[in-house]
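Complex shown without one protein chain; remaining protein chains in place.
The first chain written gets the first letter, and so on, giving A and B; residue counts start at 1 in each chain.
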Amino acid sequence: MRSYVPAYELRAPQSLEAALELLEREPDVWRPLAGGTDLMVLFEAGKLTHRKFLSIWKLSELKGVEVTPEHVTLGALTTYTQVQAHAVLQREFPLLCQAARETGGIATQNRGTLAGNIVNGSPAADSPPALLVYDAQIELVSARGSRWVPYQGFHTGYKTMVLRPEEIIRRIRLPRTKQGWRQYYRKVGTRKAQAISKVCFAGSAQMQHNTIRDIRMALGSVAPIVLRCARTEAALRSQKVSAGAFAAAKEVLAQEITPIDDMRSTAAYRLRVAQNLLEEFLLQLQNNGGDESHRGLAAAES
Amino acid sequence: MPDRVNKAEITCTVNGETLSLKAYPMARLLDVLRQELRLTGTKEGCGEGECGACSVWIDGEIANSCLVPVLQVAGSEIKTIEGIATGEQLHAVQEAFISCGGAQCGICTPGMVMAAVNLLERTPHPSETEIRMGLAGNLCRCTGYMKIFEAVVRACQATGVKA
Partner (left out) sequence: MKKHLIGRPVPRKEGRAKVTGQARYVDDLVFPGMLYGATVRSRVPRGRIKGISFGEGIPWHEFTIVTAKDIPGENYVALIAHDQPYLADGAVNHSEEPVVLLAHPEKYLLEEARRAVQLEIEALRPTFTIEDSLNKKEIIWGEDNLFKSYSVEKGNVDEVWARADFIVEGEYRTGAQEQLYIETNGMIAVAIPEKGVTVWGSMQCPYYVHKALMALFGLPADKVRVIQSETGGGFGGKEEYPSMIAGHAALLAWKSGKPVKIIYDRAEDMAATTKRHPSRTRHRTAVSKDGKLLGMEIDFVIDGGAYTTLSPVVLSRGTIHAPGPYFCPNVRIRSRAVATNAPPHGAFRGFGAPQSIFALERHLNRVARAIGLTPEEFRRRNFIQPGQTTATGQVIRENVNMNHLLERALVLSDYHAKTARFARENSGQRRKKGMGFASFMHGAGFTGSGEQYLASVVELEATPQGRVRVLAASTEIGQGTNTIFSQIAADALGLDYDSIEILKPDTASVPNSGPTVASRTCMVVGKLVEAAALGLQQTLVGSGYLPEGYTPAGFERACKRYIESHGPLKSSSQYQPPPGIHWDDATYYGDAYGTYAWAVYVAEVTVDTVTFEIEVNDFVAVQEVGKVIHPVLAAGQIEGGVAQAIGYALYENVVWNEGRMFNSQMTNYIMPTAVDVPPIRVFFEELPYSYGPAGAKGLGELPMDGAAPAIVNAIENATGVSIHHIPVMPESLMEALAVTEKAVERA
């Protein structure tokens, strides 16, 4: 333990209201701490510069999954374990379930939360690519009220986001509009489990015969933020799936992402693999999902 | 030297016994178990939630105690390796770890046993894939995992017979 533990404050407000009041009264002084799977790692390494935290881990207002005809709404503290176990999510949002299954081991899945994965702001986070593909919306609450924002655009740069110091994420809402879309998720990590992604790809497309009517694509670990690849999407929208379209899309993708060298991988690898995953996704659209043996296939299709 | 915050009073249940303790709120559950409660069966392997040597159960779920600030277990039920056997009677998983050679140096073993018992509580008859996934958060450098898988399978069989 490389941090001076006695200097760190942690309080556990008994209600969301109490937590928000404290954040309102002393903005920037208090920061929320949920399952601890990211912050406690920094703490161990002596790299947690902030000193005062609010434990929101036991706040029931931030828990639970609600299903309406239009949406599935997940409490901010929904854990990876809970995501995987939810029948509607399994059926309609398999990419999110797969992301949850491939994040850490069971212990991490029990403590890691969706909102935590978002606000940690890591470009290598596993669930944000799926959330982007599903057009997720996020409810931000403060003592003064709440607002819904689209998840796309939430991250404004490396570790920066539209969240204000007095706000926390309350819920994440997934519109149930992707029925019939083909889905693809593949995390390329440093090993098969308990890995941080080197490239992570989530894609979903609405097909009409051989034509891509609509498409969503998001990649992790290839830019300062988890990136919705709008330009590549645009290049593919209304296109027939063909070798020519693949090649053009791969070129656009190369322009759209900005991978770097770090201790886990290289920019060249990330670029090449991102392109290869795009191709694999598109081939799957072309093949009508025929390549059953492939592990990149989402577990289910809606 | 930075100022110290006040210690918090925390009541929780550890291996069935309810107790109150005072600790810095951000102190790691791991350190409180090992140092304050002298439950040293829970081990530290990495301090970053990667190796699983510090695995305990919190309210029935497996967790890395190195990543849990102790304040967050106020009101919770904790189980450690010391609470797995019933008196002198070892748990079937512990017996199987001995007979199958699932423990070598033994440092990952408490965490591995906690994860394996937890897996069997959730999934009484796991497939090989489920065993592998269920133990993926617990690193072992000695065994290459084969004997651990065997131990989990044997423990299921033993439990099955008992039931």
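Criterion: a residue touches a chain if its C-beta (ideal position, glycine included) is under 8 Å from a C-beta of that chain, and two chains touch if they have at least 3 such contacts.
What you are looking at is a predicted structure, and each value in this text was computed from that prediction instead of being measured.
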Item checked: Touch partners, limited to displayed chains, of the chain removed from view -> A, B
Next item on the list: Give the residue, chosen from B:Ala8, B:Val32, B:Ile81 or B:Cys156, that touches the chain omitted from the document.
Entry: B:Ile81
Notebook entry, point to check: Of the residues listed, B:Gln72, B:Asn118 or B:Asn138, which one is in contact with the missing chain?
Noted result: B:Asn138
Check: So that we can see where the missing chain sits, which residues of chain A does it touch?
Finding: 1-6, 41, 44-46, 105, 186, 188, 190-196, 198-199, 263-266, 268-269, 272-273, 276-277, 279-280, 296
Checklist line | Contact set of chain B toward the excluded chain (per top definition) | finding: 1-2, 34, 39-48, 50-51, 53, 80-82, 84-85, 90, 94, 97-101, 103-110, 113, 131-133, 135-149
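Throughout what follows, only the chains that are shown with their structure count from here on.
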Note to self: I'd like to verify one number: the distance from the centre of chain A to the centre of chain B, where each centre is the average of its C-alpha atoms, in whole angstrom.
What the structure shows: 29
Note to self: Looking at the complex, which residues from chain B come into contact with chain A?
What the structure shows: 1-5, 8, 24-28, 31, 47-50, 52, 55, 61-64, 66-69, 71-72, 74-75, 115, 118-119, 133-139
Item checked: chain A - residues contacting chain B, complex -> 1, 4-12, 33, 35-37, 40-41, 43-45, 51, 53, 55, 57-58, 81, 101, 104-108, 110-111, 192-194
